[in-house]
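Of the protein chains in this complex, one is absent; all others appear in place.
Lettered A, B and C in written order, each chain numbered from 1.
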């Protein structure tokens, strides 16, 4: 699973995911479904949404193509050009080449690797990158290379170069910050725009910053939460993919909230990663369109 | 709002909802979107689902039609015939002519009428029918006729006739059993098949029958629930539209569960009624396809 | 139910709620349970909590007292004095004399009055005060006086005086701001400190201020929420009693969020009011201890 499959041979049918974002206008659905019909394909599932605020139209189609991927890409290229939009044709189920970045807390990493192995989470983890060595054994257990890249004031630039080298050498498609406690540099954010997912341990926009559970405890909230979002240079402000909460009481200390919050964090992050890898998340300015099942 | 609007005049654009169920096969989406394109219309939102178990395909489209409803109906008739399916074209936002049936507990009725008045729930309540007089003042407050139809062994047939007369005279499109504690006759079930929604005060299939909270308390469950479903002659077995739960503890008596459950019941029932009236619920054998937002 | 019952006659047993907050130290539970034992009473339910942060201890006891209320009050006075704490002895189930303040949106008012009548919410609504006349019919339906107190720059002082007159004349114990869109004056906040509950239509501390749903939509959050809190002069910063959330998607407009949010608001507010009236909420600095069931 470490190498993307080539465009399927002529022999068999291929299951594809088509996505399109473009200015809203008549005829889009008909044009896209026409591409599928044109290859004698069949639409299995499809969702559309027109955003009245941004004036954009979003579409995701799962379809069988007896003629394979080539003619569908050709068709979508024509449609995308005609409607002035952004489009993609992806092989359904293909795992994305992923780097998971971690610090010391392992709940998200453990969960992602478990789900990848046992629950069909479509990621192909080419490496775990940690700025601490603590989680190397977890990576090892799942047979994934662990790369120790410490980050200090002096090594920050070198660390960043190492990461970009890895991303390019391994043709990385997705970076998941699984409780990685360092800030990614603007250069990485830019190169991987829309392809870096972070889990923030609060219900954003509440409690930005580094100590959200302590803040939550101090404020006396009755629910704590977690937020998975795309990373942008503007910290904790990227487009939100998924959020969830858990109930807490006056009897829960900050430490209790940390433990309770870990459950929410790993669940929310895994959900966001799954949706991203199934090409269900489309960018709508600073927001996301999520075509969840 | 008590009379369905006529097909819109040629002058203005009309917003329509198209639904289609048919055996799954290539070309359905293209054909339906072609109907919209053919009238120079625009698809606002659309959802599709193919059920691998039943082999059926389901589709719901919200579209603007500058040519009004007529040509869209003609187009869908052709498509329905070609693909061997069931189709409907509905005016978006038109409230359905509804009878709400009640006994003594008013939480669901109060909620439905409140939502109809203040939250745009698209029902047009032509009458509240009660087998007890208790809730007449609630109907009166909201300006809805209240019809007292007591049901005893002797009057059961007469009560049923009265209900069917009302349904026919008022061209009723939906009956909502809002904690109505009598069983509808097979004749009514048949005449209104797929158009009678009941709220059952348990998380079906747990605790069928008349005393679910007492059963739940006795069993010591930690969550109680409610289920909105279409009514079939087979009691508590109709297709489920929506369910939800609330947490309970050992300290909750049966009476506490009843009170807590009422919140879930009214929320679940209102959600199911809204989805039904927005034509989001399609029947898939003994199950439902719900194209929720 | 409009007048608090006098201390019960010697003849019958009385059910009481005892609460105590004091600096944490050994012997508190034993002292309080000794008060109950001393009157041949029986503890039905009891909860305690020691806050390691504030060093305070909180206790709530439901007990039967065959000797009535007097000797229990005497005992608690002694205990309170010995441990340097704040204590109360309340008749269990006695509804609190309540004023509900509203503007134009009726979902919370309708819900509170419905629950008071049909679900045993222990409030005795002596008046509904509105700065708009819109909700007078709702109050009238439930047989509650409606007092129109418009608030403009010129009338603000007079409105405040009118409210304080009402509070004093009617011995009001609780003010509920049921989507009241005006700010209470510091004078009222002070006189009724710890006895004014507001529902804020966001998941505080996210989205303070007047337009939380619009802010939530703009930020693209995936959950919206509501917060019931005690009112302090510091707007939207009072101690939180209860919070809850509802899921939203990219397809929900601000108006959709408003409608969905109303469900959360009324549920959260009713829960907070019930807990307050059952004397389950104790103040712990800027936080609350909630001895929920």
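Definition applied: a contact is a pair of C-beta atoms (placed from the backbone, for glycine too) under 8 Å apart; a residue touches a chain by one contact, two chains touch by 3 or more.
These numbers come from a predicted model, not from an experiment.
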| Displayed chains contacting the withheld chain | A, B, C
| request: Kindly state which of the options C:25, C:81 or C:140 is in contact with the chain not pictured. | output: C:25
| If you put the missing chain back, which residues of chain B would it touch? | 49, 51-52, 203-207, 219-223, 225, 239-245, 249-251, 253, 284, 286-290, 292
| query | Touching the missing chain, which residues of chain C? | reply | 24-30, 33-34, 36-37, 40-50
| request: For chain A, enumerate the residues touching the unshown chain of the complex. | output: 45, 105-107, 110, 114, 118-120, 137, 141, 249, 251-252, 256, 259, 262-263, 267, 293
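Keep in mind that, in the parts below, only the chains that are shown with their structure count from here on.
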| Rotation in the CA alignment of chain B with chain C, degrees, nearest 5 | 180
| Between which chains do we find the greatest number of C-beta pairs in contact? | A-C
| Chain centre separation in whole Å, for chain C relative to chain B (CA means) | 37
| task | Note the residues in chain A that touch 2 or more other chains, in rising order. | result | 49
